[in-house]
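This structure is in structure tokens; I'll ask about it shortly.
Removed: one protein chain of the complex. Kept in place: all other protein chains.
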Amino acid sequence: MAHTLGEKPNIRPYIMVFVALMTLTLITVAVSYLHLPTMEAIALALLIATVKASLVACYFMHLMTERKLILWTLLLSAVFFFFVLVIPTMTAGNPITL
Amino acid sequence: MDRPLGLPEIASAHGAELDHATLLVHGLMFVMFVGWGLLFLYMLWKFRASRHPTAVYEGLKSKSSTYAEWAVIASEAILLVGFSIPLWSQRVDDFPAPSESTEVRVVGEQFAWNVHYPGPDGIFGRTDIGMVDAISNPLGLDRKDPSAADDVTTINQLHLPVDKPAIIHISSKDVIHSFMLNEFRVKQDAMPGMTIPLWFIPTVTTAEMRANRGQEDANYEIACAQLCGIGHYRMRGFVTIHDQSGFDAWMASEQALLAEDEGGDDFWD
Amino acid sequence: MSTTVIPYTTEIRPDTGVNNVKLGIWLFLASEIMLFGSLFAGYILLRTGNPEFGAGSGALSVPMATLNTVVLITSSVTMVLAWAAAMEQNFAKFRLYMGCTVMAGAVFLVVKGFEYSAKFEHHLYPSHSTFMAIYFTFTGLHALHVIVGMGYNAYLWIPGSKMFHSNPQQFANRVEASGLFWHFVDLVWIFLFPILYLLPDAAS
Partner (left out) sequence: MGESHAHHEKPGLLASWFSVDHKVIGIQYAVTALLFLFFGFTLMMLMRWQLAFPGEALPFGGLLGDSRMPGGIMLPEFYNQLGAMHGTIMVFLGVVPLAVGGFGNFVVPLQIGAPDMAFPRLNMMSYHLYFWGGVVMLSSFFVPGGSAQSGWTSYPPLSNIAGSGQTWWVFGMLFLIMSSLLGAINFIVTIVQLRAPGMTFWRLPFFVWAQFVTSFLLLLAFPAMQAAGVMQLMDRLAGTSFFMPEGLIVSGQAIANTGGGSPILWQHLFWFLAHPEVYVLILPALGIVGEVVANNTRKPLYGYKALVYSVLFVGFMSFIVWAHHMFITGMGTMMSAFFQTTTMIISIPSVVILTCLLLSLWGASIRFNTAMMFALAFIPMFGIGGLTGLPLGLASSDIHLHDTYYVIGHFHYVVAPGTIFALFAGVYYWYPKATGRYLSEKLGRIHFWPSLIFINGIFFPMLIQGLHGVQRRLFDGGQIYAHAQEVLHLNKVMSFSAWGLAIAQIPFIINFFMSLKGGAKAPDNAWQATTLEWLAPSPPPHGNFATVPTVYHGPYEYSVPGMEEDFLPQYVAGNVSSEA
């Protein structure tokens, strides 16, 4: 990252992300009171959560400008995260049946 | 060879195919081990320091190892696609019609196998864990349910007719067990909270097996293959394969016993 | 006496572009991703296999959780501002923002405490249902992370801040590392919030 000591980092993006996160929180709570059908509710809530999480990761955690080394590491754990998340459910959903 | 690799004798219809696949893999393993092994010993002898004092920087230049690796890949692919996957699918997808099969429930518990037949009506009676009694009613069978009236239960005794598909529904009351019939090439974990079906066709009756082995009192056994506590090692049951008339006779005798118990009353209540 | 100097503790190694601490903390977060990933896997498996999953979920308080979400997001932004202040070499600002971050962490835990005791009052324990088991396990483990993060932030805030003057670069690195952890804790909460508080409701 190109930050050097003594220079003031640009904090405008942080404030904007903060506002966005607050707004998204309100939206997701508001939506939950609409009692959407289950699938829609899950999809929407997870979508919003993902957007929020990406904002935190990209801006607060500076992933946008992070080195490739770290991105590769995270990509690796993202892949395995996917496997551990999905495969157990898939095996449970593929049992021997008569 | 009668029993290649010491595999147990086969007493089920699918056993031969399964063993065939097992033997093929072992063939591949044998070829690889002997091939690489001979090369290994040859190199140890040929390139020992006292005989070959200066090493060659480039080492081996031949491409043959690459070919060998491709051969291994090809053999594994054939074993996988040509044998293992179809055989597995046959075990778990191609169930015979229940109407043409003997259906049985087997429920594992520490440390016994409870066997439950639907009886002549072909319907398993209702069970309820509230009614379980460790001794008199280990399955919690509700005898008041009409379809339960003719249900036969045994402990550690599985009876099946020969040459007719058997469908066995495996489950467990407490911990994980594993239902293993060695000669029938059957193994299925008994998972608490799940009922998992398996099927096979017994092809050799107990009487024939005794004659073949020349042992009067030999039995097919149910083994428990999953660690299930201190009695795991003695969680053994027995399988008796009858010819059809023998099985019918056995079932009839069980029905007669049931009727007797009915008369004696208060046994089930 | 001998002295070992570990290179790249503070300064960046040119060919990899990171210092040791930065890489270390990201690796740690990678393992944390797998930890929470495994928990989520449990959540999905138990939820899809079970129609009565939501039992007891109605008892959770969405307003309290929303409040906590707001608190945690706020603490995340003050955390990054504290880092910015450390980079900028403004000690007063650093003290202020770091103080806010630590306080927000404390507020989060207090609200969590109220939530827990409300559950206990209604005799809702982890053993009540699968959902309650998951609720307490996930939020408990998350709270543990909040405590650890808050502890280290508090250390940097007062006792550890001596280094602000003696070794500003290393201090800024530490604040950054602590921040990465703190943001991650926030990020986990961002997912816990809907799956625990908002969605079971929708399912039932």
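To keep things simple, chains are lettered A, B and C as they appear, and every chain counts its residues starting from 1.
Just so it is clear, a residue touches a chain if its C-beta (ideal position, glycine included) is under 8 Å from a C-beta of that chain, and two chains touch if they have at least 3 such contacts.
Since the structure is predicted, the reported quantities are computational estimates derived from the model, not experimental observations.
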Partners of the unshown chain among those that are drawn: A, B, C
Candidate in contact with the missing chain, chosen from C:S38, C:S61, C:Q89 or C:S161: C:S38
Where the unshown chain meets chain B, residue by residue: 5-8, 18-19, 21-22, 25-26, 28-29, 32-33, 36-37, 39-40, 43-44, 47-49, 52-60, 65, 68-69, 72-73, 76-77, 79-80, 83-85, 87-89, 91-93, 109-110, 129-130, 132-134, 173-176, 178, 180, 182-183, 185-189, 191-194, 196, 218-219, 221, 223-234, 236
Residues of chain A in contact with the chain not shown: 69, 76-77, 80, 83-84, 87-88, 90-92, 94-97
Residues of chain C in contact with the chain not shown: 1-11, 13, 16, 18-20, 23-24, 27-28, 30-32, 34-39, 41-42, 45-46, 49-50, 52-53, 125-130, 132-133, 136-137, 141, 167, 169-170
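Assume only the chains that are shown with their structure count from here on.
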Centroid distance [mean C-alpha coordinates] between chain C and chain A, Å: 14
Set of chain B residues in contact with two or more other chains: none
Complex contact set, residues of chain B against chain A: 92, 95, 98, 167, 169, 194, 196-198
In the complex, chain A residues that touch chain C: 3-9, 11, 14-15, 17-18, 21-22, 25, 28-29, 32, 35-36, 38, 41-42, 45-46, 48-49, 52-53, 56-57, 59-61, 67-70, 73-74, 76-78, 80-81, 84-85, 88-89, 92-93
Chain A-facing residues of chain C, complex: 16-18, 22-23, 26-27, 30-31, 33-34, 37-38, 40-41, 44-45, 48-49, 62, 66, 69-70, 73-74, 76-77, 79-81, 83-84, 87-89, 168-169, 172, 179-180, 183-184, 186-187, 190-191, 193-195, 197-199, 201-203
